[in-house]
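With one protein chain held back, the other chains of the complex are shown just where they sit.
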Amino acid sequence: MFVISLISFSIQDNLGDPLREMVGQSVSEAERERLRDELGLNDPFLTQYGRFITKAVQGDLGQSYFFKEPALDVIMAKLPATLELVFGATLLIIVISIPAGVYAAIRPNSVLTKVILGFSILGISVPVFLTAIFCIYLFSIELGWLPSYGRGDLVPVFGAWESGYLTKDGLLHLVLPCISLASIMLPLFIRLVRSEMVEALSTEYVRFAKAKGLKKVRIYFLHALKNTMLPVITVGGVQIGTMVAYTILTETVFQWPGMGFLFLEAVNRVDTPLIVAYLIVVGAIFVIVNTLVDLIYGLINPTVRLAGGEK
Amino acid sequence: MSLLSVDKLRIEFPSRHGTAVSVKDVSFTLEKGEILGLVGESGAGKSTIGNGIINLLSAPGRVAGGKIILDGEPIQGLEGEAMRQIRGSRIGFIFQDPMTSLNPLLTIGTQLMETVIATRNTDENTARARALELLDAVGIPEPELRLAQYPHQFSGGMRQRVVIAIALAGDPELIIADEPTTALDVSVQNQVLELIRKLCKERDVGCILVTHDMGVIANTTDRVAVLYQGEMVECGDTMDILERPQHPYTRSLISAVPRSDIKLHRFPQVDYIEKADCKPIDIKNHWLGVKEDFGSFDHDKLLQVENLNLRFVTQNAFLEKNRRYVQAIDNVSFHVKEGETFGLVGESGSGKSTTARVIAGLYAPQSGNVIFAGQNMGQMSEKQRRPLRREIQMVFQNPYSSLNARMTVADIIAEPIHFHDLADSAMQTRQIVNDLLDHVGLGAAAGRRYPHEFSGGQRQRISIARALATRPRFLICDEPTSALDVSVQAQILNLLKDLQDELGLTMLFISHDLPVIRQMCDRIAVMKQGAIVEINDTDTLFSNPQDPYTQNLIDVMPHLDHLSREGLELETVA
Amino acid sequence: MSSNTLAQAAETTKMQKFFKSNFWYSFTRDKVAIVSFTIFVILAGAALLAPVIAPTNPYDMAAIDIMDSELPPSWSEEGDERFLLGTDDQGRDLLSTILYGMRTSLTIGLCAVMLQMFLGVVIGLSSGYFGGRMDSFLMRMADIQLSFSTMMVAIIVLAVFQASFGSELYSKLAMLMLILVIGIAEWPQYARTIRASVLAEKKKEYVEAARVMGFGSGRIMFRHILPNCLSPILVISTVQIANAIISEAALSFLGLGMPVSQPSLGALISSGFEYIFSGSWWITVIPGIVLVVLVLVMNLLGDWLRDVMNPKLYKG
Partner (left out) sequence: ATLKMALDADPVSLDPHEQLSGGTLQMSHLVFDPLVRWNKDLSFDGRLAEKWERVDENTMRFHLRKGVKFHSGNEMTAADVKWTFDRLLTSPDFKAVFEPFSGMNVVDEYTIELVTKRPYPLVLNAASYIFPMDSKHYSGMDDKGQEKGLLKKHADTYASRNASGTGPYTVIERQQGVKMVYDRFDGYWDANSPGNVDQIVLTPIKEAPTRVAALLAGDVDFIAPVPPTDHKRLEKSEGTDLVTMSGTRVITFQLNQNRVEAFKDKRVRQAIAYAVNNEGIVKKIMKGFATAAGQQGPKGYAGYVEDLKPRYDLKKAKALMAEAGYEDGFTITMMAPNNRYVNDEKIAQAVSSMLAKINIKVDLKTMPKAQYWPEFDKRSADMMMIGWHADTEDSANFTEYLLACADEATGWGQYNSGNYCNPAVDKLVKAAGSETDPAKRAAMLQEVEQTLYDDAAYIPLHWQNLAWGASKKAGIEEVVNVMDFPYLGDLVVKE
């Protein structure tokens, strides 16, 4: 966290001058200088960083220039949108990649397998923004089935969290962004599931399970799949973290009011407190996701659970 | 009618190099309650026959001909549901490795019960009762508690018993056990075999026992079939075959079995399998034979190990008190005299390898000294140690992983010569490498090839050549043959004996196999749970063991009194 | 026998060995691999020879005429035969631009992957080999690195870059900087893979054998362990090159890529993007197809390579 904050804080100077985005064109340089002073932007780096850290320790990451609110609050307000997007995409990935990967592993020679693998390679090869815009073109403009931007109707769940999962409109709005976000990781997961499954199927205990006279379904979906999930979960954790980063592109294209979009805007507006806060939050998400993954891993893998604390 | 009759079974593995026939027209029958042994060297086709019967051949393999008749019904080539009905319910299968046969993520209970449900169509509760009964039958205490545990919480022997319990779950008429005890200790092995024997007799179940261990055959089976390169060369009553082998292969196999009753000078007749036609070099006048001036020390004791202790952390924790340790070496002391072979025996996990590694400098001991040639190795820096490292070499247990797969054999052997600057020129290095390869019976041409192109026995020869390349004085052999067939084992042991004779090497020889130890060693230390319980001369130890633990070890050792003694070369005691 | 003939003999056996090897065999059997390889060689060759093959030099600004912009490919009605694949929004010949752009993309892809590989190998090897604190430290670093997206790295590197070289040099060194960015952003992929295989390799006895011989850590790591970890490295490399090319395209999309006057394939696609619906589809679609094909064949080759090099799948 500390490292992240230092790095992100130190790059802010290179992002540009926040003042320009705050004032009109005819404001004089002297006036801008005065405002800069007011913001403390002219202080030496260490002073600024010191001030930042002192406040950060108290949970205050500074005020966003643009939103005029504590940067952390702004990010937190957008967090649900991003999380819902990532959640939707993750769900899609899970729902598609596992059956597809398993199928490809058990029927290596079938036509459908070739199709799945071909598609997954194609998926890796096409950049996200292409997928996203193509989706909009096809589904919103040509077919008119799905909305092209935004989150649609929201329903508040617990307090501040507004969810798009509870209305039809909200769900419709989720479809395209989730698909295009998922498209980045889906191919990777299909291939991962497939190769791990192939590996699991070649193990001795699967052979033994066959020798025991078990039904195929049970062998594939209990014995092999459970073991397949272990590496998939480990990789998955890292990738979900990465996906949070990828939302930047998706959210921009779909005007999804989430953190990633916010971040890009913040970079454009040189809203440094927001940038720093974003990086810290994403770092935290990363840590949390990895910890969660370790926990889940422990739940599935008894060996780890018993060995405890070892990591 | 026989329980199982196999008639002219032929199994093929088609590949791009042509079709390999792994089982060639093998026929045999098996009666109820009978145990049939299947022996033969590695790759002879033993497992393939077993797998062929239940149609679990791996990928390109297929049953190309012949009949398999189970209780009057032909079952060869059955697929899908029909075969599933047979697997588990009528034929139980026990795999070689208990570590990998059980799914690590499912509890023992799940794995047992699912088998019961699948084979006997019962509900959950009956399955549970049956599972408890089975665990009890295979002698696992506290079955209730054990059902909820995972495989890694079981010891190897217990896991193998679970596997047996699973094989029995469907009340099969026939059990195929594919090397069920290779991964186990002698004592556990005995228990498991005893269990199988008991089950066959009590339940009138037929059993095919696949093994390459003559001891197991001798003690367990009623009849035995000998396989050689896919063909059945001999089949008959176990006693008959062991005492009066007809086929030359069977004979050579029997003579290659290390025995505990007599000490041989060399194993004879093993050349039936592998004929090395390389000329050994005159080693005494060779570079290898050059004796260096080793300086003076108490010449009696080349290596002294004093009060060695080492523990491993098994569970790491932030707080000291939460950590758990295993005491791998517990106050071990012994010495090895120049020129002798010192043996280290003990069951798996008793700390043999760990001791060897400390001596080789791979682990640093917690306390205690290793004094080699009068120098205390613990007090030296890595740099000072380097020349000593050269003098202590090691041959490892696993011939497959102890060679770097990406280097040619010549490079592997040349590297230490080069590194320690032992030769004057590249030419000389190459000459030495070629000579070494010749001497270990591979031939200089082998140098251009890569390790994976060699068999296990050949690789072990390469390891030996690599160890010799530094002109060591002290050679540690950590179970150098445990992964090998008896016949190949005999060759390697012969080679080591010859080298010792010629070069006057001092050896630390580690094994859990008492007969092997008996063949190789002058003095023996017995280890148990990290500590040495007894050190004695070989003959004394075998004839008059002092410690109860040693006595037990010698008791459970398979007795091979029936083996043919034809053509054996007895030790000429000097 | 002269040493010359000996060497020759060794050569021929090497060749023969290659043709007999599993590698060659499975290559000749796998139609997909052959086709992919052929396409890859053609594309890479064309990219390499761009200055020779390309009808015009798209980086020579004097040769461009804005009035030629957005001409459709020569086979369509309004096409101009000077421009086989039409022109882009600046009036550059699209064919030439694609060739040059592909050259840039491939260079960036290859070099960035080499950098990733270098960082990843060194870090992954040390992390796996030495273990303990060093391992946890390096892997935490990898985590942090991963949590910064490529874009953040781009901004950071850009910052450092400008601080040290000044912005004037930027356009000249943009390629270097992209290589740096992508190299730095994605080394953890390698480091993790390599660390995993090192952990597996480290336990093998040949490593202990090397230590018994008294060899130093460096020698053991690089001469003994590394060669045994090569196959996963090779396999992820093909995927990574493809990823790098796409990352570069994504960075261009965000305005952090190559200078506008020297578009890479990715930049070409994203800049032509707005034209796709206005009728000038070729500006983005043709380079898009080239990119997809390039990445596709590399991935297919990578897949094939992985299958060939995986001894587990070997026997099957």
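We call the chains A, B and C, going by the order they appear; numbering starts again at 1 in every chain.
The rule we apply is simple: a contact is a pair of C-beta atoms (placed from the backbone, for glycine too) under 8 Å apart; a residue touches a chain by one contact, two chains touch by 3 or more.
On a predicted model such as this, the values are computed, not experimentally measured, just so you know.
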item: Where the missing chain makes contact, among the chains that are shown; value: A, C
item: Omitted-chain contact residue, chosen from A:188, A:222, A:267 or A:285; value: A:267
item: Touching the absent chain when the full complex is considered, from A:52, A:65, A:208 or A:246; value: A:65
item: Touching residue (missing chain; options C:28, C:76, C:217 or C:261); value: C:261
item: Residue touching the undisplayed chain, where the options are C:30, C:89 or C:307; value: C:89
item: Contacts of chain C with the absent chain, listed as residue ranges; value: 60-62, 64-67, 69-70, 89-91, 167-168, 170-172, 255, 259-261, 271, 273-275, 277-279
item: Interface with the unshown chain - residue positions in chain A; value: 14-18, 20-31, 34-35, 39, 63, 65-69, 133, 136-137, 140-141, 144, 147-150, 252-255, 257, 261-262, 265, 267-270
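Here, only the chains that are shown with their structure count from here on.
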item: Interface with more contacting C-beta pairs, comparing A-C to B-C; value: A-C
item: Chain A and chain C: spacing of chain centres that average the CA atoms, whole Å; value: 25
item: Distance between chain centroids, defined by C-alpha means - chain B, chain C (Å); value: 46
item: Numbers and ranges of chain C residues touching at least 2 other chains; value: 316
item: Contact footprint of chain A on chain B as seen in their complex; value: 54, 56, 84-89, 93, 95, 97, 100-106, 114-115, 118-119, 150, 152-153, 163, 166-167, 169-170, 315-318, 322
item: Residue numbers on chain C that touch chain B, as the complex places them; value: 25, 204-206, 208-215, 219, 224, 227-228, 230, 315-316
item: Residue ranges of chain B touching chain C (in the complex, touch as defined); value: 16, 58-60, 357, 360-362, 385-386, 389-390, 392-394, 396-398, 401-407, 415-416, 419-420, 463, 466, 470
